[in-house]
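All protein chains but one are shown in place.
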Amino acid sequence: MDSSKIFPFPLGSVDDSDFLLAQTLYRWAETELVSKRLEFREDYVKLLLPAMKKLFVDVELQKMTWPESCGGIGLNRREIAHTLVMALEQVGRADCGIGYLLAVTLTLCSSINFEYNRKEDLCQRIAPFFCQSDQPVIGSLVLPSYAMDNYPAVTTFFRGKALPAVARYDNDNLVINGQEMRPLNSGRDASFFGVLCSLEAEDGPVLILVPGDSPGLIRDEPFLKTGLAASNNADITLNDVIVPRENIIFSGEDCLSHMLSWFYLNISAVSMGSLFAVFEIIREWGDTRVIKGKGNLFKENPLTASVMAEIGHDIMLSRLLLYQLAAMFISPDSYSHIERENLYVPALSVVSHITQTAEKVMNQAMELMGSAGYATEWNLERYWRDLKTIQVHLGSWELNKMDLARYFYNSQKL
Amino acid sequence: MDSSKIFPFPLGSVDDSDFLLAQTLYRWAETELVSKRLEFREDYVKLLLPAMKKLFVDVELQKMTWPESCGGIGLNRREIAHTLVMALEQVGRADCGIGYLLAVTLTLCSSINFEYNRKEDLCQRIAPFFCQSDQPVIGSLVLPSYAMDNYPAVTTFFRGKALPAVARYDNDNLVINGQEMRPLNSGRDASFFGVLCSLEAEDGPVLILVPGDSPGLIRDEPFLKTGLAASNNADITLNDVIVPRENIIFSGEDCLSHMLSWFYLNISAVSMGSLFAVFEIIREWGDTRVIKGKGNLFKENPLTASVMAEIGHDIMLSRLLLYQLAAMFISPDSYSHIERENLYVPALSVVSHITQTAEKVMNQAMELMGSAGYATEWNLERYWRDLKTIQVHLGSWELNKMDLARYFYNSQKL
Amino acid sequence: MPSIDDFTRPKEYISPIDDYFGKIVRQWADKEVIPYRQRYDEDWQEHRLIEPAFDKLMGELGLQRVLFPEDLGGWGLGHSHYTASASFRLMEEVARADSGIAVAFGVTFWPLIMICNEPHLNRRLCEEFAPLFCNTNKAVFAANAMTEPQGGADIENMEIIKGSTIETTAVLDGDDWIINGHKLWPTNSGGVCSLFGVVCTTRPGSKDLNDFAFIFVPADRPGVTQGNSYQKAGMAADKNSDVWFDHVRVPKYYRACGPGDDYKYFKEVISFGNLGSIAFVCGAMMNVFEILQNFCNSNLYRGLPVKEHDAVAAVLADLVKDIEIIRIIGYQYARMLDRPELYGPRWSDEIVAKGRAYKYFACDRAVEDLGRVMNLMESGGSDRARDLEKHWRDIKIVQLWMGGKQLCQMETARWFFDCKTL
Partner (left out) sequence: MPSIDDFTRPKEYISPIDDYFGKIVRQWADKEVIPYRQRYDEDWQEHRLIEPAFDKLMGELGLQRVLFPEDLGGWGLGHSHYTASASFRLMEEVARADSGIAVAFGVTFWPLIMICNEPHLNRRLCEEFAPLFCNTNKAVFAANAMTEPQGGADIENMEIIKGSTIETTAVLDGDDWIINGHKLWPTNSGGVCSLFGVVCTTRPGSKDLNDFAFIFVPADRPGVTQGNSYQKAGMAADKNSDVWFDHVRVPKYYRACGPGDDYKYFKEVISFGNLGSIAFVCGAMMNVFEILQNFCNSNLYRGLPVKEHDAVAAVLADLVKDIEIIRIIGYQYARMLDRPELYGPRWSDEIVAKGRAYKYFACDRAVEDLGRVMNLMESGGSDRARDLEKHWRDIKIVQLWMGGKQLCQMETARWFFDCKTL
């Protein structure tokens, strides 16, 4: 049984088409991934790429948020938050890595194609790539990171971290430079990068869209990492990469916060999906495994049941928070003290909670399953690696909390 | 500033009268408690009783849920969940003990006077006590507890614990016996006890209303305890106490679960209020205290700010869950997979989360404040003691989780 | 059934006086304290119930004399090779009964460490103060006056502050120090203190470590005022108050060790403070174990003792696991203080930092564990008759004092990661 049915959520603005989409994605997962896992494990070429092609192209998710006028499906309003969440839950349940790529791609696109963000020129130019391609079109982001102790003199800092690239105007174009930058995902095969730059005469950070085939964009060899096999990641370097001025997606801290809010919502949904998968694994274990000799089912032992109960409890509460957050995106006015500008704080808070809870839940599930917890065959360890990888890409909790302190206590110097 | 304004919640079915009531209670708190704390500390006679009289009688909270036809205010529908929550938040912020008494009293009354529970005879008989008294009328509950190793032979068990009392029919009356039972609160001065009994020919537990002045009801001396000074608690004994048959409030496990659901919602709101108080204390500390020498405000130090941020984060998420839960009570149909019968699971889950989070938050706030954390003068330690006392009265988390395991995994033998 | 004596201690570290005095103190605890402690909270101002227990322990049994040299009426523990391990056991046993008494008892030695311990034994001051403690059958208390109104435990954050925020001053006037200042919170203040060790500066604002001074001030000197006791969440036996020093005059030689050395050896005081804190936690937790054994045997769930429920047993396991570990760590730290030739000076940054780490570990675990077992006991957890909630309140206080968790973390990180600006 689809475990997402066990955990209550408010029906609110969810409609039939959302349920239909979720069902479609559930079937996609069973056909393209679940049934092939044992044979192909995390094989990128044999398993993940074909599944992504189905998802991005055949199920048309990469067209979803582009305006109909540009060939998309036209789900480009804040009201689709619930749709996004329900879809990303299902994708995350099947494969966190694919869910993550989709989440980042949708985040990048939303900054271009959502009604209230809409950059008409960019939309017209970029939409066809997403809407007409018969291959997955992946977006990626390059965000600020710790500076290294040998950082170049031109580096600009944003809230203590280094902006990855420097842009300057050159007539109608922008010239961008950045060395060995690590994208959130897919450094090897992303079609578009949103690169956060410093730009002359601009105070805050500026997000610039850099097509993956831009001359001067160099992709390193892929590097080995903990999880997210679907993300074929590598560092990239921009050497005097030239893009039109119109490729500026936004500038300034508020816009960045707003984009990150959507990113956090999407990631929360993907993480939620991975929790459904974990719940299903541990439920099956509880139904079939014995403990302390024959006839004693795992789910009937008070200790193992208590840990399993805590897993259900944590997942249930996380889902309630996720949908509460989605509802804030849809209608900030119906929340006291929430405006569009400060969605960032609840979004950061919810995504941090859900990913931290997911880490705890997965750790507990693994404990219950002993060696089966770390055997590839049982899949659990994959969700654990994937989720942790997603979590670290959200940035360090210790430093993210500085943003929360600014909100709650009006701290000025952090 | 009222810190409850910092933490977003969905306006949903909250209306102006709810905000007005919250304001009234905020003023009540400032006048009756906050301004007198330093002088009277936790003095029951000088501080708490007068404040309770204002609250229960003058602000009319003890009339709130009785039908207008019985002299009450008529807020006796599930739709008042948000009203209750907003009111109990404010009372809990002022004094957890008073909030707790109010929560239990309203829980007991709701089982009698809510539209869908309404016991007409009981309503008519009992409402006048609440609606016409010029003194606080306190309700209390006696719930199952661990058996002692010398438990009497007549003891009946419910889900592994002993039912406190035994009732039998005697013509039109019930005769009740129970030895040294510990009520949730106010053993010394409650006007009504809801006592969970075993009753001949009934399978499940039966809740019977026992007036405090019943002959045969013996109140022990009050005992010393950690917190909740407003609850003047003592064990009670019922020796052949006789009440009319109509004093049966309900029988059966489902009704008990439903009553407990309201109890958990109410307690969640009281705990939430105590978190507002703690937030205000730590915010003031952060605004005024220095660390590492002059000029370095506490809220600007990255470490103390990070702990403070976590406090804000936890409170914000708890409040979102609280209002999500209230919304489920108001309209279970608008949640997937929720029916009236299984409100118990999310309610248990939310109250456990909020009270556990509150323990963590208060522990952290105390850590930040060092000696001021445990000095009575700063009030923080009182909330910490009170909240923990409330938490242990919800029953042990390890055993409560067995209920969750039954729901999530269909465990049969726990 | 295993008892508290089955918790592991490193057997080779145990002091020669351990067994004998451990037993005596346990008898004292069982007879003089445990039957009365439920009423201690109401006795926080008067100490009518509490005082007899103190007199018995410190005066009659004579434990207030242990640090002083034998020829001055003491037991010579200050120059033994088992000061720390012997103290650990004694403080553990006292804290098992009441950590408030344990603190008051332990803190009496706190200033005396500065003058009674090798290699910085100050014979003249030992002679000066030994009679006060050794020639009486009544409890006599000493106190360290450290914390000040502004900044609290910043005083203890010595590596970064270097005494520069101390506002209590000592000015030489001929052969006397004139002390002025306002201190908060000393354990054993609130009127009970007979001898203060005062942390002060000979040049306000200075970061020169030679200006950091530790000076003894008998509480009966003119100009010394102890305020009323603060009311607090627990530890009624430990009185705290404001203390004012208003032009208090003491002889020049009342300075403990002198310029530079006062600062240096004051860090040893911190080390012993952390050791004591661990011992208090450990002793309280051992009593928690006793309470729980009793509770879980006599309370039933589904017809069996509560301890037979697997999920409950897991919580019990977590508790005893932590007691085991805290006790081992405590004795290991005691050994590190007792064997400087193996582990380095007791006042070294390394030993101080490690003590901070162990202390906050012990407190964090204990606070979490007690919260959980209190919850397990349901309404029994908040009932004072069970004595569990008492330890829960007391242990929280141990966690919060001496700068609390954050200062411990900073000192730990600073030493291990060589941080410069923390």
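Order as written gives the chain letters A, B and C; numbering starts at 1 within each chain.
The rule we apply is simple: a contact is a pair of C-beta atoms (placed from the backbone, for glycine too) under 8 Å apart; a residue touches a chain by one contact, two chains touch by 3 or more.
Just so it is clear, the structure is predicted and the values come from calculations on it, not from any experiment.
Student: Touching the absent chain in the whole complex: find that residue among A:16, A:149, A:172 or A:200.
Tutor: A:149
Student: Looking at C:336, C:352, C:388 or C:402, which makes contact with the chain not pictured?
Tutor: With C:336, C:352, C:388 or C:402 as choices, the missing chain is touched by C:336.
Student: Which residue from A:258, A:388 or A:406 sits in contact with the chain not drawn here?
Tutor: A:388
Student: Identify the residues of subunit C touching the omitted chain, counting contacts across the whole complex.
Tutor: On the side of subunit C, residues 1-2, 6, 8, 10-12, 289, 293, 296, 304, 307-308, 310, 313-314, 316-318, 320-322, 324-325, 328-329, 332, 335-336, 339, 342-343, 350, 354, 357-358, 360-361, 406, 408-410, 412-422 touch the unshown chain.
Student: Determine and list the subunit A residues touching the chain excluded from the picture.
Tutor: Here the touching residues of subunit A are 41, 145-149, 151, 157, 160-162, 182, 184, 223-228, 289-294, 303-304, 307, 359, 363, 366-377, 381, 384-385, 388-389, 391-393, 395-399, 401-402.
Student: Identify the residues of subunit B touching the omitted chain, counting contacts across the whole complex.
Tutor: With respect to the unshown chain, the touching residues of subunit B are 301-306.
Here, only the chains that are shown with their structure count from here on.
Student: Based on the averaged CA atom positions, which chain is farthest from subunit C?
Tutor: A
Student: Going by C-alpha centres, which chain is most central here?
Tutor: Here the chain at the core of the arrangement is B.
Student: Report which of B-C and A-C is connected by more C-beta pairs in contact.
Tutor: More contacting C-beta pairs are found at B-C.
Student: For subunit A versus subunit C, what separation do you get between their C-alpha means, in angstrom?
Tutor: 50
Student: Counting only residues that touch at least 2 other chains, which ones in subunit B make the list?
Tutor: Residues 398, 401-402 of subunit B each touch two or more of the other chains.
Student: Two or more other chains touching the same residue: where does that happen in subunit C?
Tutor: Only 309, 311-312, 314 qualify.
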